[in-house]
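This report refers to the structure that appears directly beneath it.
A single protein chain has been omitted from the complex, and every remaining protein chain is retained in its original position.
Showing chain A:
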Amino acid sequence: MSTVVSVDLLVLAPALAPVLGVVLLLVGDALAPGRAGGRWALPVAACVLVGGAVAAVRAALVAAEDPARTLCLPAPGDACLWSAGPRASALQAGVLLAAAAALALVHEAAALRRDTAVTATLLLAATTGGVAVAAARDLGGWLVALELATVPVVALVALRGTRPATHGALGLLVTSLASFALLVLGAGLWLTATGEPTFSSAAAAGAWEDPQRRAVLALAVALLVAGLGFKLSLVPFHAWTPQVYPRADLGTTAFLAGASKLSATAALLVLVSALAGVVDGPGPALVLGLPAALSLLLGTVLALRQEDPARLLAWSTVAQAGWVLLPLTALSEDGLRAAAAYVLTYATATLVAFAAVSRAGARSLEQTRGLLRRDPLAGGALALALLVLAGLPPGVVGLVVKILAVSAPVAAGVWPMVAVAVVAVVLGIAVYLRWLVVLPGPRREGDARAGGEPPRGWASATVLVVGTALLAVASVLPHLLLTAVG
């Protein structure tokens, strides 16, 4: 064999698809600049993303037994830089579909902007990073993929050009630089502690046995979690979220709330799966549990007081990030599965909510009054999404993932987290019911929104229909969701 590294293109397809999309867009834009206002770019990008998602789903089905590996180094190291089990593949499919949904929302608002090809390129680039990080097993690839998933989004927020958007982008940039610094430091300490540039359980176990290296490993984990905390919007690293969400355009916000959170969770799962079953004691649980508890409480309490839907969803993201982290405090295989199932459910419901908000053109909760009658598709989808986020039937899938998320710490006996979760469930229900209650309402005459009817394109309708269908199917057969995440 002449090759140093084996490459399986089919396994890499989920990450290659958005790269292909970037190439297509750039070439197309170079050949025919500004053709049709660049609107052709979005459908092309969306098709590529859906193709990538199909490849990821195929990988998840094929890889039920063994993870699909590629980019393997020759023996004796035999390490693979890309290893995607069913869970990673499911998260990849989630990232790709969430990015496609965000593109659809950009498309909806694209009438006002000229730089759609640029937007689509940036989104695809960020998606590539988000997909790659789920399968990355080496520190270098993991860090690069994570940054690739973040940096283009800063440009996306800034692209809007308004003053608040620039402020938001600046905040996001500072945040992501700080988080990158923490991640690099954490990765360095991980390398020092374990002596290996990969996230492997064996190496972590070796380091945990040795009391001196254990301290370094604990510090490494703390820094890596803090770095990821910025991307996941965990308290106390959340401050950018409620600033950026209302200031960026809805498509970008939807990308931040959906695809970004999925890829950050995928990155976190890579880290925690190396620790699960290996480390024990209160230290690691505290490192994960403290931000989880703070996010759950602060996010929910502040979401209770918001009037702007984007702001409410921003604080709700903070709280839901706490829910994603909650099962991981058990440091068990069940916890990993619960976190993956939770984040997929959360992302679907949140994207549906953003699509509905975009369709309604609402800038305050009051403007969604009567949405169920005015626009039954958006209103009904939003109602189901809110119920899923609250964890109440008929949004059964929301309840099931909450049960899963609580059952992991109960099994591991992490009681403080369980107590926090109980409080967060109740407060969370209050948050989403407060919005749900205005949705039926009477149709008010003379309530013509300034600026005419918002665009009612097929793009947001597709997001609503697909998202609602996914939530409904998962509510009836939650087993499908759990099979998907291993």
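In this section, contacts are C-beta pairs under 8 Å (C-beta built on N, C-alpha and C of every residue); 3 or more make two chains touch, one makes a residue touch a chain; residues count from 1.
What we mean here is this: contacts and distances are computed from a predicted model.
Engineer: With one chain of the assembly withheld, which option in "Sulfate adenylyltransferase subunit 2", "NADH-quinone oxidoreductase subunit M", "Probable septum site-determining protein MinC" or "Peptide transport system permease protein sapB" matches that chain's UniProt protein name?
Structural biologist: Missing chain, per its UniProt entry: "NADH-quinone oxidoreductase subunit M".
Engineer: Determine which one of A:11, A:173 or A:396 touches the chain that has been left out.
Structural biologist: Touches the omitted chain: A:396.
Engineer: For a quick check of understanding: of A:200, A:364 or A:407, which residue touches the chain that isn't displayed?
Structural biologist: From the options A:200, A:364 or A:407, the contact with the absent chain belongs to A:407.
Engineer: For chain A, which residues touch the unseen chain?
Structural biologist: Touch with the absent chain occurs at residues 337, 380, 387, 392-394, 396, 399-400, 403-404, 406-407, 410-411, 418, 421-422, 425-426, 429-430, 433, 437, 440, 478-479, 482.
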